[in-house]
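And now, chain A:
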Amino acid sequence: MMESLHHALHFDSLVWHWPIAVYLFVLGISSGAMCLALVIKWKLSAQESAAKNPLIIAAAILVPSMVILGLLILIVDLTKPLDFWKVIFYQFANPKSVMGRGVTLFLLYQIATFAWIAIVFREELMALINRFMPWLLKTPGVLWLWNTIDKIEKPLEISIAILAVLLGVYTGFLLSALTAYPLLNQPVLPLLFLASGLSSGIAATIILAAILFSAKADTFGMALSHRLEQPIAWAELALLMILIIGMNFGGEMDKLAIEAAFWGGFWANLFWIAVVGIGLFLPLLMNQLASVKLKHCNTFILSSAILTLIGVFSLRMFILYAGQMTPA
Partner candidate 1 sequence: MRQLQRTLIFTFISLCLLSQPGFANSSASGAAPTRVVVEPSFSLQTANDKEMEKLLKENKRCIRCHKVKRKLKNIAAMKMQGAHASEEFYNNCTACHGDKGKHPKNGSTIINFSVQSPTPLKQQNGQCIACHTPAELRQAEWTHDVHYKKINCSSCHQLHEPVDPVININRTARIKLCIDCHSSVDKPQGDQ
Partner candidate 2 sequence: MEHSRRKFLAGLAATTMFATVGVAGTTVIQTITVDGKRYAMIHDETLCIGCEACVDACRETNNVPEGVSRLEIIRSEPRGEFPDADYKFFRKSCQHCEDAPCVNVCPTGASFIDTETGIVDVDPDRCVGCMYCIAACPYKVRYIDPVTKSADKCDFCRKTNLAKGQLPACVQVCPTQALIFGDLNDPNSDIVQTLQQKTVYRYKKHLGTKPKMFRVPDLKGEIEL
């Protein structure tokens, strides 16, 4: 047992290890949470304040922190962590690099999301600043800047939505750019990662909102998020099917890669049990069987969210490791 686990986690063609899976996972959460927050905000009625909505608060915490966490993981995983600034400094040296464009994307995304948080939580932040560092508001330009971004709220939100989707897609492109591995070099991978990123973002936001800000399952936001989960799960299933079937129509190496990844072995088990079983089927099934009353209970929503998170993280691990098992 330990032997086979060791084999599953260490093999010759393995270059990127689990930290990259965590990196892809947290970036997906950030992207998904951002999308959810925007959808909720757009759907809120005029009287409701976005700043008071537990889901939007939870998302506002998750979005920047997950990107920062992801970047930290990436930096620590470099062989020369202290040289990380070169990635930013030289990011345009190779315009074709997916990772280089990812860095550009992070920077824009981080700036844009901070600006958005500043708009949405303007009053709360003002109060905080007035109390702890009143000099900041007297600094020339700060207020002006704040007012300016206030005015471009709508275009900003639209650009953030685009950036968030790009971030979700980027996690997939990072791997699908690797021609060296047939399972990774698949055009559906970015879409698959976008979809699973969305569901993990929603799930993480729900959990955080319910635990920290005691969001109730029967409020509008929670119900909406929960409703969004299902079609995304179906989309993920469909994309996985397309991946498997599509690769079966592919060349010899595609077939070998499919064979090694999905049938037999540690990673195949992880895929069928954790990714498909726990992460997709179980939540879908629970939803079909549960009564309306049960569905509005917090425990139910929480458990389904946790299952989703497990499934999405397993998917990241699975794609990363199983993908690197078969070189072209």
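If you want to know what made the cut, all candidates are chains of the complex that A comes from, given by their letters.
Everything that follows uses one rule, which is that a residue touches a chain if its C-beta (ideal position, glycine included) is under 8 Å from a C-beta of that chain, and two chains touch if they have at least 3 such contacts; residues count from 1.
Just so we're clear, the structure is a prediction, and the values are computed from it rather than from any experiment.
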Complex member touching chain A, one of 1 or 2: 2
Parts of chain A lying in touch with candidate 2, wherever the complex brings them together: 13, 15-16, 74, 77-80, 83-84, 86-87, 90-91, 93-94, 96-100, 102-103, 177-181, 324, 327-328
